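Every protein chain but one is kept in place in this view of the complex.
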Amino acid sequence: MALGRPAAALRNGVTTTGLRPLAPTPMQTHRLASGGFVDRSRPLPFVFDGRAMTGLAGDTLASALLANGVRLVGRSFKYHRPRGILSAGSEEPNALVELRAGARREPNTRATGIELFDGLVAESQNRWPSLHFDMLAINAWFSPFIKAGFYYKTFMWPASLWENLYEPLIRRAAGLGRAAGEEDPDHYEKAFAFCDVLVVGSGPAGLAAALAAGRGGARVILCEEDFALGGRLLSERKEVDGVEGHVWAARAVAELQSMPEVRILPRSTVFGAYDHGTYGAVERVADHLSVPPGHLPRQRGWRIVAKRCVLASGAIERPMVFAGNDLPGVMLAGAVRSYLNRFAVAPGRRAVVYTSGDDGWRTLVDLARAGVEVAALVDTRPAVDESLIALARSHDVRTVLGAEVLRARGFQSLAAVEIGASDGRIERIACDLLAMSNGWNPALHLTAHLGGRPRWDDSLAAFVPGTVPSGMAVAGAAAGKLALAEALADGVRLGSEAAAACGFAGPAIPVAAETERTGSAPLWRAPKRGANKAFVDLQNDVTVADVALAHREGFRAVEHLKRYTTLGMATDQGKTSNLPGLAIMAALSGRTIPEVGATVFRPPYTPVAIGALAGHHRGKDFRPTRRSPVHAWAQARGAVFVEAGLWLRQQYFPRAGERDWLETVKREVATVRGGVGLCDVSTLGKIDIQGADAAEFLERVYVNGWKSLAIGRARYGLMLREDGFVLDDGTTSRLGEEHFVMTTTTASAAKVMQHLEFCRQVLWPELDVQMTPVTEQWAQLAVAGPRSREALRAVVDNAHDLSNEAFPYLAAGEVTVGGGVPARLFRISFSGELAYELAVPASFGEAAAEAIMAAGAPFGIAPYGTEALSAMRIEKGHVAGNELNGQTTARDLGLGGMMSTKKDFVGRLMAKRSALVDPDRPMLAGFRPVRLSDRLRAGAHFLPLGAPASAEHDEGHMTSAAFSPTLGSWIGLGLIRRGAERVGERVRALDPVRGGDVEVEICSPVFVDPAGERLRG
Amino acid sequence: MRYSAFAIVREALRGNRHWAPVWREPEPKPAYDIIIVGGGGHGLATAYYLAKEHGYANVAVLEKGYLGSGNVGRNTTIVRSNYLLPGNLPFYEWSMKLWEGLERDINYNAMVSQRGVLNLYHSDAQRDAFARRGNAMRLHGVDAELLGRDEVRRLVPFLDFENGRFPIQGGLRQPRGGTVRHDAVAWGYARAADRRGVDLIQNCEVTGLTIEAGRIVGVETTRGAIRAKKVGVAVAGSSSRVAAMAGLRLPIESHVLQAFASEALKPLIDTVVTFGAGHFYISQSDKGGLVFGGDIDGYNSYAWRGNLPIIEDVMECAMAIWPGLGRLRVLRHWGGLMDMSMDGSPIIDRTPIHGLFLNAGWCYGGFKATPASGWCFAHLIATGEPHPHAAAYRLDRFATGAVIDEKGAGAQPNLH
Partner (left out) sequence: MRIPCPHCGERDVQEFSYLGDAGVVRPEGSDASIAAMHDYVHLRDNPAGPHRELWYHAAGCHAWLVVTRDTRTHAILSAESARAAGLARRVAVGAGEA
């Protein structure tokens, strides 16, 4: 069969498909005329580096490039050496491209994993100005000067040049692809799945395992990273159950698809194993489309919880290390077979097969069958089985035993190899393809993610799974069972065992396959010549000389080798380089490979898009938004909202004509202090506490006393952490003998709930008390101001007496509003005015707010937000979040007197520690500017007047500040050394980061109505 | 061999065949003046400063694995001194100053890159808290700038300023903060300590502390018993296990902190940014990988690895501030063991055992502290007295209440 000449391809294309070839097909100079799992009826145009080409449906970008005769695909990281395609899978170190353009550009994408789509655009990376002429290729000339770790030894003088000169140059030269630099326009989602048996990999072992488990009735998830199912059955010409392997695979997939409890996820990589049977996987839902349709995410991140896992992730072929082994045209033999058999592409015209095992000989047959000239088969072993020699002879291929490839030659692409025979003769053989095989490494990565240590297997000369995570079994090549028959048997056995362990016993039907030879004697010797050009890590440009340098300098531990040379740190995570690196280090240091050690496999198995792990959590959906039950009402009233944790709170309610927020806030404060205002306080935490021991429970969690609290009364309470610092504050009301309702600050609601449950369940399980968070069940509205009683009168049903005598300050009780709607009324005040908080069932919140607004209209009622609330609480000296910052004690806040001496409570003892009762500790005080027009800012530090601005004079800081409309100036609260004793003293409030330096006077923290007459009125 | 550009050229011309080992591999001697347990950044720095500043050469560093196998090689490489409290600020600023002169001091390029550290804030209250911290820094002579939204935007225009759930309002920046190549710190200190005669002994795990009459006299190791007059323990992550050998219980829990690296990319971000509405920080290494991390997993662990909830949380935070990261890929993630202390601050102090000194409790702030930790621990071991910059890091502060709680999270390690 004449191969590769366009006419031949054309003619054969017609005969195989029965269709007239489409125009671009003849361009595919390396496409085989028949075979493969590509659809010759679906040509797909694509562009690489500006050159328009055509591939076929079923191609990867790599196979399409090879079909078009493209060999040079990228440049290496450090020396900018020309690189081609080494592999046909996710181990690819060389063929990295920038896929797509604009905001969808994806740097460092492996051409071997990109499913070709119509209109695909890709560019080579890390080259300038072009792939074929790259200026930085000059680095290769300087390679003796820039060996591993050279940067640790220089660039130290002068210091300033590092950031300004050396580092920017290094940074620009380093890196591979370019990020898009724009917001990712696609979306992602997360999914959770639970199954009995997770099967990772759909090669022979995986399919056999999935079938065995599925036939037993187990819920099975089968994940395959490729878009096609079948694994190496698609790449090898082997028979299973008397049919071609891929036919068997297709039948297996069809059967699995017919099972209702089996889910098949192609294009899905299980990237990590986590605790207790949890696996992370990423599904590339729409990466094979030019743009994801609107209803589909680009990718989906899966969290799969599996009772059992059968890892059938196959094996990764190992390259040989020799000078020039990085030239385009030097490929893994298994990859060559993939391109021939699966993609119907001949990766070269004249090949040399170079192997250290029987497996490589298979390549000879497939090459010859595809019509590629095989110039020689070189086996490093001095003797091989006669059947292999006969095989070569039958294909008329010359065999060279006991020989090595010493060097690959060529400019930008392989042109010849130099073979060193055992007798020392060197022969040069012209070729454009070298198919190399040095045995296989089980892809055991997932077995090691939970700390499992791989075990060295001498007979395979490879690491095989050692200890594996609980619930995992490893099947087939991933377990070192490289022969097909063995892999199938393993899959059947482990699949049915996994199902049986989940209670699904089924038939373990054996699968038959031919026996095959898998002998191998890998070559690890570091080449004597060309160590500077013999690459161990192709992507990071780590050569044999670098490993030798690391050895010479003492970086001999495996992790030292890796970190010093960057071996195995590239995007392929050393899938093809780690073992050669270890082997060469072992040879240099006279140790065995396992003595040097195994590198730690860390997740992810292959790199995972950040977007896929984040799912939809971005932009406004980063975190949930909690809205108050009266949110819509406030919105209609023109509220400006502010984030308060997950909540959106109403910050202020501007009116037309108001110039800025401060003007609005001044008006809102004046409205409350002069008439009546309405503020939504629904976000405060509310906890319903009931039980015979409810009062006793409060005694123990609050610093102050609760047993004496009468039914129908509220009290301010302060809670400490066990370490003696303030946890939270709020009012708690007694609605019945055994019934209290507690309020917490908005920020601490969940924290307090957890703390109370801890106290109830862990500390004092004998107490008869129960609690329920009811924050979201109630809308709570503060009605504050001298006219608040009058406004409320029209809302609360008439049966309830609101007079000061009947419902005085700190009264609390159940009422009805609006003609029988159950509600709770509390006469508590944060503003310092006569004030109430009315709680109604959440669904009545907006109606209640409207009713109050209507009832208050005659008194000029206005809604007010958190800014006005905060200004008024500062005027009253109430502590809030800025003071309750976890670093303050009750004493610091001037609330030390609340701490009962008659009972035990959480935090009592720790609050007595010597440093916490030090009189020099900063304590709460009020601050006002000496010059009334000066603005105060929270965060300023206090220093004595005239003291230099240095740390030893730091006396504390301003915790809160606001403009007080009542006083007509800025006021503040702060913590200052011996604060309470220093009223009247003047200090500096220094704010260097904002250029502030204000003289302030220390005063009482209560600026307005210190006697509290208004709130009792 | 002294490192320099000249040395590189000379050796390259000689075929790179004459580079010497960076450190000797000595057999442990029967006795030393001082033994440092732990060959991580802190232990190696301590040994170096003991030799250089205090004239001790008969010192051994015992490392159970390979040098630098702990957190010095597992962190996100950030250095900064942007602390709030007076117990911390002088110490971390001293560390910053040592970083600034480190490479010439130890003749090793650790790539100290003062590219700035920017903490974003997202609310007025957070701005004021950052102002408080920035002001504290300035009062201690530390550089700090409080930036508004527009200034932040000029520095890092690619962040999400339009659509954030917690909109970026500004940031606190320390221009002198930055990154340092982590492994190089361990190797540089090791090489410098070795050159001053310190024995660095790898694969030598301490299995027991030998205490006689309340005084430490040596250690038991997997390579035999070694006598010593003084022993300094610098094994963050495993401090409780070693302390238990002396019968001590510590105010410490071991937690796992994960970190992440992306594939190598052309330069994207030239500073360090931390998110203020979630746990997330990011920078880019000189090699091109984005290096980032977030919160600890939050449960006691000695497993050196974490789980998906935190991984996803970190990625969500990443996308929340920088939605351009979506298509970039996480290449690796790993975990380190943190000594999470009860107030989030470290301990450099004597112990009730005479001659036994403790350097522990670094939470996730240990890397940036490496030089000052070594400096102050060496001072403590050599003189018996705390160094003034580390005077607050006392073991008894939990009993006295003089805690150093930057976050105000209280005695709950996983909240720090």
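For this structure, a couple of remarks:
Which chain is which? They are A and B, in the order written, and residues in each are numbered from 1.
Quick note on the criterion: contacts are C-beta pairs under 8 Å (C-beta built on N, C-alpha and C of every residue); 3 or more make two chains touch, one makes a residue touch a chain.
Just so it is clear, the model here is predicted, and its values are computed rather than measured.
Screening B:Q126, B:T271, B:S301 or B:S345 for touch with the missing chain picks out B:S301. Check A:S41, A:T278, A:Q635 or A:S969 against the missing chain and you find that the one touching it is A:T278. Among A:I138, A:V243 or A:L763, only A:L763 touches the chain that is left out of the view. Seen across the whole complex, the unshown chain contacts subunit A at 274-278, 303, 305, 450-451, 470, 722-723, 750, 753-754, 757-758, 760-763, 765-766, 903-904, 909-910, 912-913. Residue positions on subunit B in contact with the hidden chain: 238, 240-241, 244, 249-254, 298-303, 307, 309, 342, 398-399, 411-414, in rising order.
FYI, only the chains that are shown with their structure count from here on.
The mean-CA centres of subunit A and subunit B are about 23 angstrom from one another, to the nearest whole unit. Considering their complex, residues 77, 104-108, 144-145, 147, 150-157, 159, 162-163, 167, 170-172, 174-184, 186, 188, 190, 272, 274-275, 278, 280, 301, 303, 449-451, 545, 549, 552-555, 557, 559-560, 563-564, 566, 570-571, 573, 602-604, 607-611, 613-615, 617-623, 625, 642-643, 721-725, 881-882, 885-887, 910, 913-916, 937-941, 949-951, 953-954, 957, 990-994 of subunit A touch subunit B.
For subunit B in complex with subunit A, the residues that touch the partner chain are 3-5, 7-9, 12-13, 15-17, 19-23, 25, 65-69, 73, 86, 89-90, 100-101, 103-104, 107-115, 122-123, 125, 127-132, 134-136, 138-141, 144-146, 158, 160, 163-167, 172, 181, 183-184, 187-188, 202, 262-268, 270, 278, 284, 286-288, 303-305, 307-308, 311-312, 315-320, 323-334, 397, 399-403, 405, 407-411.
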